[in-house]
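All protein chains but one are shown at their positions in the complex.
The first chain written gets the first letter, and so on, giving A and B; residue counts start at 1 in each chain.
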Amino acid sequence: MLRLPKFRYLQPKSVAEAVRMVSDGGPDALFVAGGTDLYPNMKRRQQVPKVVIGLAQLKQLRTTKGKPAQGMVLGAGLTLTEVAEDRRIQHAYPVVSKAAELISTPLLRNMGSIGGNLLLDTRCNYYDQNYEWRKGINFCMKKDGQICWVAPSSPRCWAVQSSDSAPVMVAIGAQVKLISSSGERLLPVAELYNDDGIHHLNKRPDELLTEIHLPPTNGWRATYWKLRRRGSFDFPVLGVATCLRLTGDGTVEHAKIVLGGIGSCPIEATLSEKAIIGKRLTEETVHDAAEAAYSPVKPLDNTDFATYWRKHMARYYVACTLRELGGLPQGLPHPETENSVPALRVFSSGPFS
Amino acid sequence: MGGANGAERKDLRVIGKPHRKVDAASKVTGQTKYADDLVLPRMLYTKILRSTVPHGRILKLDTSKAESHPGVKLVLLGKDLPIPYGALPVSEDEHPLAIGKVRMMGDPVAAVAAVDEDVATEALDLIDVEYELLPAISSIQAALDTPEPRIHEYGEYGNIHRRQAYEFGDVEVGFAEADFIREDVTFYEGSTHLALEQHASVAQFGHDGKLTLWTCTQDPHYLHRSLAKVLGLPQNHVRVIATTNGGGFGGKCDPFAHEIIVSKLAMMTGRPVKICLTREEVFYCHRGRHPVLMSTKTGFKKDGTITAMHHRTFLDGGAYGGHGVASTFYTGVLQPTTYKIKRYKFEAVRVFTNKAPCGPKRGHGTPQPRFAQEIQMDKIAEQLGLDPAEMRKKHLIPPNSLTVNWLRVGTMGLGKCIDKVVEGSNWKERFRKLPYGKGIGLACSGYMTGAGTPIYWNSMPHSGVQLKLDRSGGATVFCGSAEIGQGSDSILAYIVAEVLGIDPFDIRVVTADTDLTPVDLGSYSSRVTLMTGNAAIQAAERAKGMLIQAVSAKLEVPADRLVFADRRVFDSENPEKGVTFVEAVWLAEAKFGTLGTVGSYKPAPAPGKFKGSGVGPSPAYSYTAAVAEVEVNPETGIVVVPRVWIAHDIGQCINPVLVMGQIEGSVYMGLGEALMEEMTYRGNRNVVHKFPSFLEYKSPTTMEMCDVITYLIEDQDSNGPFGAKEAGQGPQLPVAPAIANAIYDAVGVRIDEVPITPDKVLKAIRAKAKGQEGRYGPTVFPRCDMPASIFVPTPEEGGDGKAVERQPVLA
Partner (left out) sequence: MKPTKKRDNRKPAKVQICLRVNGEPVEVAFAPHKTLLEVLREDLALTGTKHGCELGECGCCAVLVDGRPVLSCLALGVALEGHEVTTVEGMAEGAKLHPLQEAFAELGAAQCGYCTPGFLLTAKVLLEETPQPSREQIKKALAGNICRCTGYIKIFEAVELAAARMAGKPAEPSKESIYGWR
């Protein structure tokens, strides 16, 4: 049995108590909500906090407030299942509920929180390994070692941002509220991430993510396409979140295309955005935008799948999101939606009567 | 068997019915005890320190700090267990803990017994090891190119573990007769069993000097022998109890280091000792599918007649022998069981590499060559402009015949299987007629129902059953077979119940306990239903004979008129006249004393008489045909398999719902190997396993599983119990090649290796679009000096099954 290392577990009764506890605990203290990211890391000895501050009891973190027209506020402690199944979110922010539903497995979504997913540790096949495995390569710079095995001559760590909600929140322009004993701040999600596998969050360890502020629903539409090996369990090896606002005649007046799973932070495909802003979505403009997504994507050999293939897929997935939002026919069905399930299923409805 | 197996019976009451399994209730309520569920008073826990280098000499091993760590009871080292062991007597090349040298990442180096797992884990960090690194080998080519340093000091030479060369008839004559010859190079990547249960064992050593080991093994008998040998205990002081296996698939066949370690620790500490491996450690135990590189050169006529086949294989064996010598044979010996091959040459090479050792996984050594053969058949049919289903049917091995390599085929239902899947899938209207991106493909296979020879040479039975009848009207069946989820315990109950006319749930089954149960060789090679079933029939028939004598005397009814059914023994001409089964038992016990019978089974000798002819023969061969339907996205290369039609020649279902489960499970495992499963390493990074985890080793979820349309072909085989053949392994074999063939039908590219990942498909599609060959797969086949073939004239040529000095027909 793979077990947790020893640690002290604290259960604050309020947000104020939680932030006090973390500042008292210093660098050895970490918050935990669902535990689905931290506990595996602790079992593999990637993270070894001496103090763990559990947030599951804090009801304040599990509320949904506000109206879509002014923007809704999601408690960071809402489980991914709650986000995926909330009717208001499904109606006003389908891209958010869809992204939440695509994360991992139903069992894990019953535990993992939306805030935790935004703060997900970066992932890498050289890092997400047991202590003994990592010892076998003399460790890596993200934990206990000196070198980045993905790019040994690199001075930085290339672990991958693997959250499904992150590119979505960046694309739609959401903000997060961070609270610490020294105050609180509201930060655009786009600014929450750094392009570095180790220091991937622009958030101090003593800050608690309490709320996610979704923007007003004032005419933009967004979608998220996820590429992964299996229809469950797997982290994205590419996620494309696209948010557009079209004028009455279909001209793109605002575009955000954000790629996840291919770098240490969500990457904005600005050239792809430029290719469509001020234009209408046609097969031609979609093609231009897709082509422009090819060069910023530089996947490395530290996740599932061959890197060159992931790079090629950026084109295809960007095009798919744009076709969906532009109402253009898809070449072939979305691999992550119901209609991708092969049509020939006459026996699937159940052989019992 | 001479009719003793009940195949002639038509009035079956239990056999062929979908009874529940005898362990179903305990499995659905969480009551079944698996090895890690066992707890004994004062039990210690073990963790194993494993090598962090792929190949190296141990320069220093200091355990003093660990030994003095509070709660640590003992630290065990290689020198404490100097006797080597291994699954096969020809390659006993393992030690429970490294002695002087490690051969792979994860090789066991030291073991700590402590009061709990936390303490044992802490102690591992306190052990100081230094290694002198040796060059590591991570591929077949590297093993061939790097004779020194050797991973083992035995084997052929350099890092070649084993070479085998056979020629049945002169293949050059066969190639000269051919209208066409084609040679295809294919690769089948390694994969692992990934049973949900992680290996676990509990050992207890009594003050009477007797050892008991509870462990999740598929082969308690072979483990029993290895344990006694390595521990230096008399075999009759060692008791192995195989706990219900939480999945095996071949992964729990070998004797494992941890099983010996906890046993030794129990002997040394005087306390019960437990271990449960982590998932990562299970990946290091492995013994899974060998990566195999194959070259298949086939000569054929315009009608598809195969005049000759020269099949060559290279196996990446990993760091130890294990079952590897047998695996090496299996990459070739079963090729001739499906279609007539007039002359056949087979050469195989197994190399050592610094990776987890490979071994038997579902289909042991045969899914790889079946893949090579079946995708080549598809290419041959296309080359000849023939329908691949029709062409295959035309050249089937006839029933009751000998193959070119001296295997005796009994019943042979492949033709019927092909008919079923062709009809069910609407093949004729769809093959080569579906729109671009959609396709269907066909493949076939044959597999054995139990290995004809045991792992160590002996002439005793392969399977034994003892049967005790008691005054309650119940019966207890004792048998050494190990329940791994396939239903082997239930099979015993069904068969005894059928013979004695009682209910399967009147029967208690005691299995897999080397003290209590007669030997069964183990749950491998799809042997259990046939062999334990035949032994059970014999034991039950003998008991029945005693009851008949007693009842016949009492009722004054001739023995041949007595019928056993519905818990009664009665006169077939006057069913009212009879006794209850309980009364029959009382009468017999009064007449004969305490009632107990035995039964045993041993396969008939194989027709082949040449060296190596022991691998491949089987009492019966099962056959399978499958059609897979695929949807390929030509822009991404992503392949979806919506459905597989599969027909399996089962002989006779002992329990159809369990046969269905075996077939569906086989399709699942075939689907995984075809599309995503791979056991791969980073050769340039100390040969670490790329991803020894449940998350990154990709096993299909509910979302990937295809619909399965199953057809059961029942054609009773006289060697099987009630005519039954195997179901657990054969049905996996056609799945991967059927998918590969379907992909060609869908998008016109050949993917000549598994797993068929989208990047490979896309590369082939793009190559084809550029006017290049629309293919992805290996292009180079390594060279290796081979010994002269063992030359055996074929049955058709009038051979007698013995090897002869070669007399080449062609100068």
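Methods note: a residue touches a chain if its C-beta (ideal position, glycine included) is under 8 Å from a C-beta of that chain, and two chains touch if they have at least 3 such contacts.
On a predicted model such as this, the values are computed, not experimentally measured, just so you know.
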{"item": "Displayed chains contacting the withheld chain", "value": "A, B"}
{"item": "Chain not shown: contacting residue from B:L194, B:A535, B:V557 or B:A606", "value": "B:L194"}
{"item": "Which residue of A:K43, A:R156, A:R221 or A:K279 touches the chain not shown here", "value": "A:K43"}
{"item": "Touch with the omitted chain, as defined above, among B:L12, B:V563 or B:M705", "value": "B:M705"}
{"item": "Omitted-chain contact residue, chosen from B:L40, B:L695 or B:C784", "value": "B:L695"}
{"item": "Touch list for subunit B against the chain that is not drawn", "value": "18, 20-21, 23-25, 27-34, 36-37, 39, 118, 193-198, 244-249, 278-279, 424, 484-487, 656-658, 660-661, 664-669, 671, 693-695, 699, 701-703, 705, 707-712"}
{"item": "Touch list for subunit A against the chain that is not drawn", "value": "1-9, 11, 34-36, 39-40, 43-44, 54, 56-57, 81, 104-108, 110-111, 231-233, 338, 341, 345, 348-353"}
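The rule is simple: only the chains that are shown with their structure count from here on.
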{"item": "Averaged-CA centre spacing for the pair subunit B and subunit A, given as whole angstrom", "value": "42"}
{"item": "Touch list for subunit A against partner subunit B, complex", "value": "1-3, 6, 125-126, 128-130, 132-133, 135-137, 149, 229-234, 304-306, 308-309, 312-313, 316, 331-332, 335, 340, 342-345, 347-348"}
{"item": "Complex interface listing, subunit B residues touching subunit A", "value": "36, 50, 52-53, 105, 117-118, 121, 276, 278-280, 437, 629, 631, 633, 635-638, 640, 642-643, 676, 685-686, 688-693, 695-696, 698, 700-704, 707, 709, 757-759, 762"}
